[in-house]
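Shown next, in structure tokens, is the structure this report addresses.
Of the protein chains in this complex, all but one are displayed in their positions.
A and B label the chains in the order they appear, each numbered from 1.
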Amino acid sequence: MKTIALITDFGTVDGFVGSMKGVISAIAPQAQVIDISHESSPQHTHHAAFVLWSTYKYFPEQTVFVVVVDPGVGSERRIIMVEEIEGKKFLVPENGILEFILPELINPKAYHINNPEYWLSRVSSTFHGRDIFAPVAAHLVNGTRGEDLGVRIELSIPESPFRDINASTIEQEGRILHADRFGNLITNLRPRIERPDDLSHLSLEIGNRTIGAIKKTYADGEYGELIALAGSSGLIEVAVRNSSAQQMLGLRIGDPVIIRSS
Amino acid sequence: MKTIALITDFGTVDGFVGSMKGVISAIAPQAQVIDISHESSPQHTHHAAFVLWSTYKYFPEQTVFVVVVDPGVGSERRIIMVEEIEGKKFLVPENGILEFILPELINPKAYHINNPEYWLSRVSSTFHGRDIFAPVAAHLVNGTRGEDLGVRIELSIPESPFRDINASTIEQEGRILHADRFGNLITNLRPRIERPDDLSHLSLEIGNRTIGAIKKTYADGEYGELIALAGSSGLIEVAVRNSSAQQMLGLRIGDPVIIRSS
Partner (left out) sequence: MKTIALITDFGTVDGFVGSMKGVISAIAPQAQVIDISHESSPQHTHHAAFVLWSTYKYFPEQTVFVVVVDPGVGSERRIIMVEEIEGKKFLVPENGILEFILPELINPKAYHINNPEYWLSRVSSTFHGRDIFAPVAAHLVNGTRGEDLGVRIELSIPESPFRDINASTIEQEGRILHADRFGNLITNLRPRIERPDDLSHLSLEIGNRTIGAIKKTYADGEYGELIALAGSSGLIEVAVRNSSAQQMLGLRIGDPVIIRSS
């Protein structure tokens, strides 16, 4: 049983995702299709980039990840497939969606997916998810190789977006990477520590607030209290127990944070 | 592996769809169940009719489509199953949901699904999705025939809702069939052309606006510009790049459009 994991901005009201699954089911009926999210912001590829990064490690080897957040559909942007040897495959429009995972992949190889033999026979100008991504993903699951689906291309690996902090950190700047549905604000500050206490000397500045010692879990905060903790994605996040830190602080993706010894 | 594809108005907050899948899983554990949409408007069967039409072609032969948008549940409305020979099957309440696909099906046969042997032993008055549709769909996947599930009925095929346009079109009236989650307005005007340029002589009147040459893709419009294009469903649609044509125009399903030589 091979797995295809989907991230799109298609929502679930119309039949866009259903069409993609129909196409996959017709070509690779044995594939197991898993929805990661279909609620990525239509125009904001950083949401999809973060959700992909925070989930891909938990999927089996050989999983084919398909991300269709593609404001440039129909324009000259390329569709690419990046794979680890004997490992995970990522089929995406070339628009930055892989920026968080590329620095972590081991010996990634990339292909420009340009061989229409593996696409639907009629390709619309506006729905490549159904007409190109879905059939190519199904053929990947069936064992078709990157060499057959397109041509090898060079890949430039971006710098890692993460900033490490540890027991000896004095000051580190960072930024807000993501806000989840609970309103928790996830930063790009990545603890590299043995014990949770190793960060107890640090406080976090965010908006015009300063938050003291890093907590262990949401339940360590009082109701309504703004706390910082090492979250489930392995990054420092800011939360309010039973409420939304994003609403309380009024901040946005990209806004700066500073962690410093207090 | 056989496929059951679901369209309902049950939403995903309560367990309605989960119950249906539980029933299917108990009777046909090998079935692959695909969600097309559970956000059809509870009382508007035209949404489900459009979503079914725009997706069914992409599913494998033998797929069993189940549509439970059923404001008349518990009343005298019939449940019917329509099938193509050796082909797709459609299990629906008899309330117009098949209006867009019936004119396209080849030699459809129809059955009134009235044999309670294949239903759950207790049938509620309000949730036939779980008590009748789900078990009947599972039995269909298991190979039970229409003759066993009910009795053959005559089917009246409605007129096609689509209006063809092509390189020699001078004027054609149409209407808005559907608005998708992005606010794109999909019309019933269907291009029958070889090359996208074949429609460049036509302009579209919608609301009190006139939109010039048909574009190829969303990216051909300026940000905020109202454009018309041949959409992914094979119909003319009206869109605003990175915004909602539905909100900009304030129009509704059924409102008229006119395409004419300019």
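FYI, a residue touches a chain if its C-beta (ideal position, glycine included) is under 8 Å from a C-beta of that chain, and two chains touch if they have at least 3 such contacts.
All of these numbers come straight from a predicted model, not from anything done at the bench.
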Which of A:Ala5, A:Ile132, A:Ile176 or A:Leu251 sits in contact with the chain that's absent?
-> A:Ala5
In the full complex, subunit B touches the hidden chain through residues 10-19, 21-23, 25-26, 29-30, 33, 42-43, 71-75, 124-127, 130-131
In the complete complex, which positions of subunit A touch the hidden chain?
-> 1, 3, 5, 7, 12, 32, 34-39, 51-52, 54-56, 58-60, 63, 180-182, 196, 216-220, 229-232, 234, 242
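One rule holds for everything that comes next: only the chains that are shown with their structure count from here on.
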Roughly how many whole angstrom separate the Cα centroids of subunit A and subunit B?
-> 32
